[in-house]
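Right, I'll just put the structure down here and ask away after.
What you see is the complex with one protein chain gone and the rest in place.
Here the chain labels run A and B in written order, and each chain numbers its own residues starting at 1.
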Amino acid sequence: MLALGATLLLGAGPAALAPGGTPSPTPTPSASGAAPGAADRGAQLYLANCASCHGRQGEGSQRGPSLIGVGAASVDFQLSTGRMPAVQTEPQPPRRSRPVFSPEEIAALVDQVTSFGGGGPQIPHPAGGDLNRGRDLFAANCAPCHSATGAGAVLTNGWTAPPLYDATPVQVAEAIRVGPGLMPVFPSQVLTDAQVNDLTTYVGRLRSERLDRGGYPLGRLGPLAEGLVAWLVTLVLLVGAIRWLGRRAGQ
Amino acid sequence: MSARRPPAAERAAGRRIVTAFLASAAGAVGFAVVYALNAGPQWEGVSLAVAFAGLAVGLAQWGRHLVPVGGYVEEHEGFTPPPDEQAMTAAVLTAPDSPIRRRGLLAALGLAVTAIGIAVLFPLRSLLPWNRLRPAVAFSRTPWGAGVRLVDQQGRPLRPEDVPAGTLVGVFPEGSVDSGDAPAFAVRLEPQRFTRPPSGGHVGGLVVWSMLCTHAGCPVRLYLKGTGRVLCPCHQSSFDLLADAHPIAGPAARPLPGLPIEVGPDGFLRATGGFTGPPGAGFWRRQ
Partner (left out) sequence: MIIDRLARALDDRLRLSPITRRALAKVFPDHWTFMLGEIALYSFVALIATGVYLTFFFDASSADRVYRGDYAPLDGATTSAAYVSTVQLSWDVRAGLLIRQTHHWAALVFVAAILLHLTRIFFTGAFRKPRELNWLIGVTMFLLALANGFTGYSMPDDLLSGLGLRILVSVVESIPLVGTWLAALALGGEFPSADLIPRLFITHVLLVPALLVALVSLHLGILVRQKHSQFPAPGRTEHNVVGSRLWPSYTLRSLALFAWVLAVLFALGGLVQINPVWLYGPFEPSQSSSPAQPDWYIVWGDGALRLFPPWEFRIAGYLVPAPFWPGVVLGGVTFLALYAWPFFERWRTGEHRPHQLLDRPREHPIRLAVGVGALTFFAVLVFAGGDDILARLLGVPVYDLLGLFRVLALVLPFLAGLVAYLFARALRRGDAASLGELTRADLRRAAGPAPVQRGDEGGLETPAPDRPGERIELWPEGGLWRWRYRDEAGHVVLTGNRAVCSEEEAVEASRLAYPGVDRVVVPGPPPPPPPGRVRTALRRWGRAAAAGSLLVGLLLDRRRRGGDRGPQPPEPAESDSPPADEPATPGGRT
């Protein structure tokens, strides 16, 4: 039964491992071109949804960290991946889910939080990059936690490195620059903008089903999932066949 | 003995068998077509599977419905020969002129064969070229040494500011990026948080350790920012960088060896010696 349950989970593939599997809409970063009314909207949204934990001026509280100096990229990443606003305060980083706010509302909130000052990384604008270099950079910097296949992996204490299949290029670039949660941060002296472009291009390609040329990918979880399938097939199809073959017809 | 089926059932079985073999032939033709069209592994696999499955179903139906199953018995002679038969064989083997009786000669023969057996093992030593270092020495040595500059995977020399806080940078000895036992990583920590000083020292909080897990040698590269811990992906050993990379969970027993570093006159980071211990998994002569 456990095996069956695991198979079902495996069968659901990456989708099962990524809560809220629907790709979120690409946020429209509008750091500069926000209308005057947007600032008011951002303030309202901030007070209604964020201030209770992060403080009225982003100074932070016992329930949430300070937002001064986190940068536009961080705010956009947390909101556009649905990690914020968090349903409850947890010791571990919240997981990806459907974003609560519309792209416009997110842009307004980004403006609101950046108005608290402190600088921080801006929202990156990844462009097309080189797949080959991206693969190499991914293997060196991302694969240890997110798996070479992009399926994600478990860390200690119940933390996980999430699968990357739902991340948009902007979100990938933001995560690289910001280092949300436990993820290391990769500022420009570690990874140049061109290298980030290569990486986002490769990550975008990783989610493509064309890479699963061999057929059903089993969640790209590797040899254990394959072994489970081999055993199920051996037991059901092959041992079943010999049980049938070993008997006389009509017996 | 199986009761013979009435003819109608037999005819039905025959029809099923013919159908299965026809399906098999169709699958085989399908495979040829799929291959010629380069339709991809999925179609190739399915068509071949159909071809063989048709064969299997047809043969199985044939074997189950149209030939007798069961009801036969074959005698089993047993394998304990009669005593006189054994004695006869033994007599042939141990006849007076039998080589088995010449104990002295046999001993000499045994000696010769054993000597040959041992001698032919010697060339196996060539599997490891003779001009190499003894294994335990080779495993303890790495390309690191005093004055060797730290470079990244692309071979660029690193300055201290290339390793900001909150990230992990893979570092390699200049000129030996592909070496198997040299990979190391650099992180920037807050020295006041150290619970145990790094064995290789630090340059303004910048510390370098061997990347190879002391358990089974996998690259320890999962850095959990903020906790100051790295995790091995193979067997989940966890090392606390704030405590000189001592293992805190999992099967690893020894801390990661550190690399003593300094900032050279050219402003680039360089090692002041080798690792503080042999990197990677343990072995008998490991000091």
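Definition applied: contacts are C-beta pairs under 8 Å (C-beta built on N, C-alpha and C of every residue); 3 or more make two chains touch, one makes a residue touch a chain.
All values reported here derive from a predicted model rather than from experimental measurement.
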Neighbouring shown chains of the undisplayed chain, as defined at the top: A, B
Which of B:163, B:211 or B:245 contacts the chain that the document leaves out: B:211
Contacting the left-out chain in the complete assembly, out of B:43, B:194 or B:268: B:43
Subunit A residues touching the omitted chain (full complex): 6, 9, 17, 131-132, 134-136, 139-140, 143-145, 147-149, 152-158, 160-161, 202, 205-206, 211-218, 220-231, 233-234, 237-239, 241-243, 245-248
Subunit B, residues in touch with the chain not shown (by the definition above): 1-7, 10-11, 14, 17-18, 21, 35, 38, 41-46, 48-53, 55-60, 62-64, 66-80, 124-125, 127-129, 132, 135-136, 138-139, 153, 170, 172, 178-183, 211, 215-222, 233-237, 247, 249-254, 280-286
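Going forward, only the chains that are shown with their structure count from here on.
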Centre-of-Cα separation between subunit B and subunit A, whole angstrom: 31
Residues of subunit A touching subunit B in the complex: 140, 144-145, 153, 155-156, 159, 161, 179, 181-187, 189-190, 213-215, 241, 244-245, 247-249
Of all residues in subunit B, those that touch subunit A in their complex: 2, 40-42, 45, 56, 60, 63-65, 69-70, 153, 161-164, 166-170, 219, 221-227, 229, 231, 233, 236, 238, 249
